[in-house]
Structure formats: structure tokens, C-alpha cells
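Let me begin by handing over the structure; questions about it come next.
Excluded from the complex is one protein chain; the other protein chains are retained at their positions.
Coming up: chain A.
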Amino acid sequence: MGILHLTKLLADVAPQCIKETELKTYFGRKIAIDASMSLYQFLIAVRSEGAQLTNADGETTSHLVGTFYRTIRLLENGIKPVYVFDGKPPEMKGGELNKRMEKRAEAQKALDKAMEAGDQAEVDKFNKRLVKVTREHANECKELLKLMGVPYIEAPCEAEAQCAAMVKAGKIFATATEDMDALTFGSNVLLRHLTFSEARKMPIQEIHLDVVLREMQLSQKEFIDLCILMGCDYTDSIKGIGPKKSIDLIRQHKCIEDILKSIDKNKYPPPENWNYEGARDLFENPDVTDPETIELKWSEPDEEGMVKFLCGHRQFSEDRVRNGIKKLQKARGTSTQARLDGFFTVLGTTPAKRKVEDKKKNTPSKRGKTGGSGKGRGRPK
């Protein structure tokens, strides 16, 4: 689930760290995709008249449709995706997982009620809440990816942590997930909305951790503590302390230990047996496979294998599958365009200086005949 309200906080205190871009600007980049997250998206989004796509036996195929077409779209844009699957959840996530289970049970109840009442909109809504990515779904996807010639990795533990480790090692450019905790794990570049449907026309959000830290004036250690305070998957947080208060406290005291010493424990009682140290340790030293031992290989798609896999009892249209494979082969066949920033080093960026509030102040003087009177516009040095 990531970090509670982190996106909103970033938009408020570090607006420059979020850039909106288009898919085509990522050509030539190797990008790790959080597979569980994208499968979940596909199961929810790839539907027809509110129901998941299935074959004649009622087995779901939404995740395969999604993986097939959206991976093709990435490859057509010159992106080299690598899917990373979750391993065992860390023990500390138990609490969070229990909570999710309770929520599912509630949704199931609500669904039954809605079915009885015959309220279709409600049924759809709760149906979506009950969506779960099973081991079966993941295994089918892995098989499909193998046939498509796209590499995947099975993380020993959390997929985001594995992605972050690979970004840090320079193996890949960015992590694509909706979960903000990829940043907490230290992934320098985070892409959101990458696997969204083309029809939604959602711009891709690119978040840079180094800009986040610079704008917030925090170190990575302090940032991790901030995320724990705001609420992560691994432990509870202090009731009554939200994003705004968290960042103030971190800026003032630098770490959770010192915050606990100074806050009024009656007003803000910390959770019982609060294991923030354990959560911190999970973020700092997560269980990952050494990125250096991972070999990423994008290979030739297996056309016949794919047709057999998808068009057999999964009942995909053979024409469409063959068309998709043609696109795959075309994307592979042409030589790829290199990026200029791979040759020249970026010496530094001068961000635009003028902030939104300055702009308002400046508007009257802009219309003045003599031009700027010298006030307002920040001078980049």
C-alpha cells in the first residue's frame, strides 16, 4: 500500500520532484515493473461490462490480456521492461495483511448484501475490492513473459525493495509501481502510471528521490523515519500525527528516538511495542538478491508457443495474438535509437526559479510598458 499520503505531502513541500512525462521519452531505458501491482491493476481494469474476462470455463484471463498488450506497448516504445514478482511477505507485514483480510471480509459481506438488493453498481464496486492476485495468476504471467522473451525476477521478499536495489546498482533506470515506498527503499527514480491503459491518457509521473531529499532537506535516513511516522505497511504509526506534523517533527528532531523523547505521550500515545526500529531495518537492509548476480536478457519471442498458450483453452483470438507478436518482432528487429544523455554527462540542472506565488505578484508588472522593473524574477546564477 505504500506510505500514507506521501504523494500529497510531496506535491505540497517538494513540488519540483514530480515531473509529468510521456511514455515515448523512456525509449532505450530499462525499467523494473512491480509485477504484483500491475497484475492487480489488470485484474481490476481489464474488464468487459464490469466482469473480468474469462474463458469458457470461467477462468480469469484479464491479467494475461493486460500483460500481453501493455508489455507490447512498452516494447514498441523502445522500453525494456523487466517484471519483478513479490516473494514471501516480510513477517512485519503480518499486521497489515491481517487488516487487508478483514477489509476483504467486510467487502464480501457488503457484496452479498448488494447482490441480494440487486444493486448492480454496488456489486461492481465490491467485486473490484475482492480482487486478489493469486499465485496462479502470477505463474501464468511468468509463463507468458517467458514466451514473449521478457525477463522477470522473483524477489526473495518485497518486489519494490528488489527494484530499488537494481536501480541503486545502475542495472536499470527506474522502478515502475504505484507504491510510494519504492522511494523509501531507495529507488532513485520512480515512475507511476506506466502500465495504465493508453486510452486513459494519463501522463507518467516521474519522481526523483534525490530531488525529494534536496527539496525537503532531509537525508535518506530521515526520510525513512518520516515514512514510518506517516504510516507504512510494516508497523503502526502514532495516532494524531499526520503528514504535516511528521515532517515538522523530523525536521526538528531528525529521528524517531528524539521525537519520542520530546512529544507529549498523553496527547500522542505511540503504539504499544512500537517496532519502528524493525521497520527502519526493513527499509535500510531489505532482503534482496544481489543485483550483480542478475542477468537481464530480452530474447526472441516464441510465436508458436505463445499462440498455443493463449489461444488454446484460454481462447484468445489467434489473429490478434499473431498481430501482437508481429509488433513484438518489429520492435526487436530495428536497431534502437541511443539516448544522447548516455554519451554526454549532465553537469547539473538549473530548475526554474519562479514559484507559483511569485508569478501572481509579477503579473501586474508584466503588463507595464517598461518591462520588468527588476523585482521578482529569480536570477539563476
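As a working rule, a contact is a pair of C-beta atoms (placed from the backbone, for glycine too) under 8 Å apart; a residue touches a chain by one contact, two chains touch by 3 or more; residues count from 1.
In this section, contacts and distances are computed from a predicted model.
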Looking only at "Actin-related protein 5 isoform X1", "V-type proton ATPase subunit e1", "Ribosomal protein L19" or "DNA sliding clamp PCNA", the name UniProt gives the absent chain is "DNA sliding clamp PCNA"
Out of A:R135, A:K261 or A:K297, the sole contact with the unshown chain comes from A:K297
The one residue from A:R214, A:K245 or A:R339 touching the chain left out of view is A:R339
In the whole complex, of A:T7, A:T25 or A:N275, the residue touching the missing chain would be A:T25
Residue list for chain A contacting the dropped chain reads 24-25, 27, 80, 296-298, 332, 334-354, 362, 365-366, 371-380
